[in-house]
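A single protein chain has been omitted from the complex, and every remaining protein chain is retained in its original position.
Letters are used for the chains, namely A and B, taken in the order the chains are written, and counting of residues starts over at 1 for each.
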Amino acid sequence: MALRVAILTISDAGSRGERADTSGDAIAAWAAERRYTLAERTLVADETAAIASVLVTWADSDRADLILTTGGTGLTARDVTPEATRAVLDKEAPGIAEALRMAAYPRFPRAALSRGTAGVRARTLIVNLPGSPGGVRDGLAVLDALVEHGVELVRGGRMDH
Amino acid sequence: MALRVAILTISDAGSRGERADTSGDAIAAWAAERRYTLAERTLVADETAAIASVLVTWADSDRADLILTTGGTGLTARDVTPEATRAVLDKEAPGIAEALRMAAYPRFPRAALSRGTAGVRARTLIVNLPGSPGGVRDGLAVLDALVEHGVELVRGGRMDH
Partner (left out) sequence: MALRVAILTISDAGSRGERADTSGDAIAAWAAERRYTLAERTLVADETAAIASVLVTWADSDRADLILTTGGTGLTARDVTPEATRAVLDKEAPGIAEALRMAAYPRFPRAALSRGTAGVRARTLIVNLPGSPGGVRDGLAVLDALVEHGVELVRGGRMDH
């Protein structure tokens, strides 16, 4: 399946050029291995308006089938990715976020602290991944088993109209 | 325990007479095996107002101890069952929906895409099951271990007043 994937990295340090986007690179490598198209990739600071704006622009112009965010899902005051994402979703899919946490939990209990969400806006599936490269890797392994079917539902359902 | 069970099937194709209600039948058979009373059973299209209206009517007139819905929990544009249900719940019980997804997930990762919810309205416990017969069967196996106790709490708690 020829998914168009967009990557949004959310990182204050990254936006100041103080940290390489290793997690975004891991998502791009995952997409390339599956021959998915990298439709968009950018990096913003941990700011609600900036995050929401990118998600809305990409989803509403149908630039990608799947937007993966990385970063901003934790418990610090600057972590606002789940709220910014939820604010722009048409419908939330809490089970995707539950699966991401629960798959990592047995080996890495701190995964339960991740507050990420997932869902649909327009014809795009959006999933928040954690910020750490390890969390991204674990999350992508979970998505491998369900994300193509998820995108089919999101796009097929709309095409039924 | 003599539960009164009501079944609400949510299906556009079913409402047009284009598809047999196999999932509703599976719930009815499950109830019969346990000698639960089938209090109500109907089928509506994937329309928020229609779904909410049936749930409110059944719960507020105390027609059933347990309402099980099937269908409309997916990611397509027509899937609105979770939102319609949440809109009429007095209190949400997210753990029931989590258990339904997570019990199926190891064998069937796509279960994580189901967006169903559960909770209480008036003195009735309401649970969204998936639309597929397999998803219903897996869900009913989960409910076997907790639904009678759940109904006792919902009804006992109210009778304390």
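Following the convention adopted for this analysis, contacts are C-beta pairs under 8 Å (C-beta built on N, C-alpha and C of every residue); 3 or more make two chains touch, one makes a residue touch a chain.
Note that the structure is predicted; figures quoted are calculated from it, not measured.
Enquirer: For a quick check of understanding: of B:Val80, B:Val120 or B:Leu140, which residue touches the chain that isn't displayed?
Expert: B:Val120
Enquirer: For the chain left off this view, which of B:Asp25, B:Glu47, B:Asp62 or B:Glu92 is in contact with it?
Expert: Touching the chain that is not displayed is residue B:Glu92.
Enquirer: With the missing chain put back, which residues of subunit A would touch it? List them for me.
Expert: These residues of subunit A touch the chain that is not shown: 74-80, 82-83, 94, 97-98, 101-102, 105, 109-115.
Enquirer: If you put the missing chain back, which residues of subunit B would it touch?
Expert: On the subunit B side, contact with the omitted chain comes from 91-96, 98-99, 102, 120, 125, 142, 145-146, 149-150, 153-154, 156-158, 160-161.
Everything that follows uses one rule, which is that only the chains that are shown with their structure count from here on.
Enquirer: Determine the centre-to-centre distance between subunit A and subunit B, using the mean Cα coordinates as centres, and give it in whole Å.
Expert: Distance between chain centres, rounded to whole Å: 30 Å.
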